[in-house]
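A single protein chain has been omitted; all remaining protein chains appear in their positions.
On to chain A.
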Amino acid sequence: GSITTADGSALVKLGNTTVICGVRAELAAPPVDSPNKGYIVPNVELPSLCSTRFRPGPPGEEAQAASQFIADVIENSQIIEKEDLCIANGKLAWVLYCDIICLDYDGNILDASTFALLAALKNVQLPAVTVNEETGLSEVNLKQKNPLIIRKHPVATSFAIFDDTLLIVDPTAEEEDLATGTVTVVTDEEGRLCSVHKPGGSPLTGAKLQDCITRAVTRHKEVKKLIDKVIKSIQPK
């Protein structure tokens, strides 16, 4: 909650990797095919200041792939019910723009972005909105704010693979460069899998994959405890 101009924000540091996420809520008309749902639009930016490997200019493929991954995680894990974002059926809904900016790149950007997103969403306070029946205009009540209802808490765990022999968790940039492949597993609090992302790279045996999944579940518990602790510590505002 460090950025006051954003509706919700969070800064996450995973070793040297630093990621900040800001969530802004805006009002818009819901999409025609699902009039009772709002939308969430994630965007991951890897600016040139985070590392020498990124050039200034339009977002590179790594940033776009990361944005798509986050969008998939949101979709698959149902972190927020889109129906909760709807205010007036067919007329008005919230759109949450989640901007994730990497400030220091030292590997494992996907894990850090998912934590930052989760923490920022937990921090969001949405003002109450009522639609005036006669004029059709919306009235935003800035004084009364409600937190977002977060249904599930997905946590990502990444591993780097080296020729099917070695598996290391939470790789740094150096390790990622030398690795022959990576795997990212996203789990939620009931120990269920939300998503497994293995973009090519050297093949992995089923047993190894199962091992990764169990480790991811353990990690999830630790991370959830940390997030809860932080949220509780900023509660009395």
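Basically, a contact is a pair of C-beta atoms (placed from the backbone, for glycine too) under 8 Å apart; a residue touches a chain by one contact, two chains touch by 3 or more; residues count from 1.
Going forward, contacts and distances are computed from a predicted model.
Visitor: Name the chain not shown, per its UniProt record: "Protein YIF1", "pyridoxal kinase", "Exosome complex component RRP41" or "beta-aspartyl-peptidase"?
Guide: The chain we cannot see is, by its UniProt record, "Exosome complex component RRP41".
Visitor: Using the definition of touch stated at the top, determine which of A:50, A:85 or A:116 touches the missing chain.
Guide: A:50
Visitor: Could you tell me which of A:9, A:113, A:157 or A:182 touches the chain that is not displayed?
Guide: If we include the chain that is not displayed, A:9 is the one touching it.
Visitor: Considering the whole complex, which of A:29, A:103 or A:178 touches the chain not shown?
Guide: A:103
Visitor: For review purposes, identify every residue of chain A that touches the missing chain, sorted by number.
Guide: Considering the whole complex, chain A reaches the absent chain at 3-6, 9, 16, 18, 20, 22-24, 26, 43, 45, 47-52, 55-56, 97, 99, 101, 103-106, 173.
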